[in-house]
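What follows is part of the complex, with its chains left where they were.
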Amino acid sequence: MTSHTVYRTFNTSERREFVRITEDVQRAVDESGVSEGMVLVSAMHITAGVWVNDDEPGIQADALEWLDKLAPPSWKEPSNEVARQLLPDPGDYRHHRGGEDNGDAHLKNMICHHQVIVPITAGALDLGPWQAIFYAEFDGRRDKRLVIKVLGE
Amino acid sequence: MTSHTVYRTFNTSERREFVRITEDVQRAVDESGVSEGMVLVSAMHITAGVWVNDDEPGIQADALEWLDKLAPPSWKEPSNEVARQLLPDPGDYRHHRGGEDNGDAHLKNMICHHQVIVPITAGALDLGPWQAIFYAEFDGRRDKRLVIKVLGE
């Protein structure tokens, strides 16, 4: 069995942003020489995720707006009444008592999930025609790490 | 290490539907001859998922109704005021500007997650007594593919 581990650091200009990483993942597979196996792509932070979806800007804008309703930030006005009612009942996230302001990003991490596994077949990522891999930043503008781990033969 | 890859195509009669695939996954494991390892079960589309849960029709009907509230389709009336407010603020999904109508299915894909990994122990899927594996279709009535990849020894 061969294993190959790559770390990537992101520092996004937006606080919430999707960053395409399909090619980074394929490069890690190429470097490993693995032709049959899998690659784990996993955020190393608790306020980020990884999403496999279409590389279409409309979907990403839709998803970021929607995530702000389901898991509302408390550092800006809630988008509407639903977002307001999904905020914590104490008036703000309990997590913010220690000085943080990213309680929403932890919940977005839960919805999105922080990792995916991509199968490797004949040396290539075995993705469907519209599947692209994205690092999903929910509390950016600072260095955040991701691990890419290739396993196979 | 042994690897074995199987593709399955679904064309559901309903637009949203859960399809039990536990036996398909076990068959792929049997064919591989793997007794210790894991099997990745992953939708190859961006409007579908894979869910491990109970094979109980009530749960599936509950889940489909609930997903339509959380990630509302725009081609039918929102179920209620919460669903209406979770629709995008521009009045429709930005993704629909290109002629699509499945913006909701991309968000359902995020909630459900598009894949699971099942451990293989002594040649069998190491699932709990009520765990069954389902392909979760969120925009069906057309050919959609799934990959089952067995890895182990």
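In order of appearance the chains are A and B, and numbering begins at 1 in each one.
In the analysis below, contacts are C-beta pairs under 8 Å (C-beta built on N, C-alpha and C of every residue); 3 or more make two chains touch, one makes a residue touch a chain.
Note that this is a predicted model, so its numbers are computed, not measured.
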Assembly size in copies, with 2 chains present = 3
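The working rule: only the chains that are shown with their structure count from here on.
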Remark   = Whole-Å distance, C-alpha centre of chain A to that of chain B, is 19
Residue ranges of chain A touching chain B (in the complex, touch as defined) = 1, 36-38, 51-54, 56-59, 61-63, 65-66, 69-70, 79-83, 111-113, 116-119, 121, 126-128, 130-131, 151-153
Inquiry  = Applying the document's contact rule, which stretches of chain B touch chain A when the two form their complex?
reply    = 1, 3, 5, 40, 42-46, 70-71, 82, 85-86, 88-89, 93-98, 103, 106-107, 109-111, 113-115, 117, 145, 147, 149, 151
